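With one protein chain held back, the other chains of the complex are shown just where they sit.
Now for chain A:
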Amino acid sequence: MEQAPPDLERQWQPAPLEPLGHPDAELQAAVDEEAEVSRDEGPGDGTMTENNFGLKKIEISVSEAEKRTGRNAMNMQETYTAYLIETRSVEHTDGQSVLTDSLWRRYSEFELLRNYLLVYYPHIVVPPLPEKRAEFVWHKLSADNMDPDFVERRRIGLENFLLRVASHPILCRDKIFYLFLTQEGNWKETVNETGFQLKADSRLKALNATFRVKNPDKRFTELKHYSDELQSVISHLLRVRARVADRLYGVYKVHGNYGRVFSEWSAIEKEMGDGLQSAGHHMDVYASSIDDILEDEEHYADQLKEYLFYAEALRAVCRKHELMQYDLEMAAQDLASKKQQCEELATGTVRTFSLKGMTTKLFGQETPEQREARIKVLEEQINEGEQQLKSKNLEGREFKFGPMLRNALARCNPVK
């Protein structure tokens, strides 16, 4: 493998995030961890990894959520939730943080940001967003996006997303990301102006399309396989967990029935009356305790979902690599055949069967001018092809850093 410039290599160590889900988690912690990691693994000082937006440490938090009503694209009234993003810069000297920016964003804008990042950084495993709709729901949990518990968990998920992007050495430098945090108005237009939607390769949308790659990179194949398996096992786990929660809910709630009957029974008893009444009361308390218990467990489920989506993102990177590899092979193949054609024309030898050869034999040879013209066209195409190949090779090199991401993922929080 070609020796990559030292800067690039060091930049490829994304920082693990600790602790997760903490509302005002400081970037400082993440940055420190990253600095530590880079010290262990590579040469160089810590200056490169500590920075964001030009030598300044920042804190990001999604601190509030608010219900809003507005008009959508079809001019129909809709209700949605907006989230307050606050950015603080931390002064080196006294450690105090100053609020530098604060604006409101809704989920769809987060989605837009992420889709943009996915297109512009195909070789990076872009951190996941919390789910768009509540899935793996057990029956009592409200599948309603307006449910306060759901909104709260989404708030945490959105914050984690921003913190992870901000702590990524490459993604954090993105201008659109910076504007997302700082420019409230017109941000959507700015993103769309980049034309990223056009850049997106539509072939990737066909999830099951296979690209026959002659020399697949084993590491990527393994990684893709792992991400498939991980997705499958986590989905299964979430489904079973939802059923378990449902059943557990049933057990607790039926105990609530004891409450009423013990109370009724206590009415006809003398000595036992108080005891039975108290027992009934405790049954009610028991029955109602399950709501909080299961709500807490949803946070665990959320973390599982995070990694489910992460696995998806990983798989996407592998697929993009596959596609890129495929294009590379196709381009190389095309180039080779054109070179051969060119050679044949130049030397006048026909090595392979071609229609032109046949027609020449049948109808006479073409004029030298015609031949020259054709050679010229081919040579141009060859040049183009070589350029393309070069750039694709460069892209490919970037992808080769993929496996390091797996290490980074494994270092992230273990399962609770």
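Things worth noting here:
Heads up, the rule we're going with is that contacts are C-beta pairs under 8 Å (C-beta built on N, C-alpha and C of every residue); 3 or more make two chains touch, one makes a residue touch a chain; residues count from 1.
Keep in mind that, in the parts below, contacts and distances are computed from a predicted model.
One subunit of the complex is not drawn; among "Sorting nexin-30", "MMS19 nucleotide excision repair protein", "Glutamate decarboxylase" or "Proteasome subunit beta", its UniProt record names it "Sorting nexin-30".
Only one of A:Leu99, A:Val254 or A:Ala336 touches the absent chain when the whole complex is considered: A:Val254.
Only one of the listed residues, A:Arg173, A:Arg219, A:Arg241 or A:Lys339, touches the absent chain: A:Arg241. The set of chain A residues touching the chain not shown comprises 37, 40, 226, 229-230, 233-234, 236-237, 240-241, 243-244, 247-248, 250-251, 254-255, 257-258, 261-262, 264-265, 268, 271-272, 275, 279, 407, 410, 414-416.
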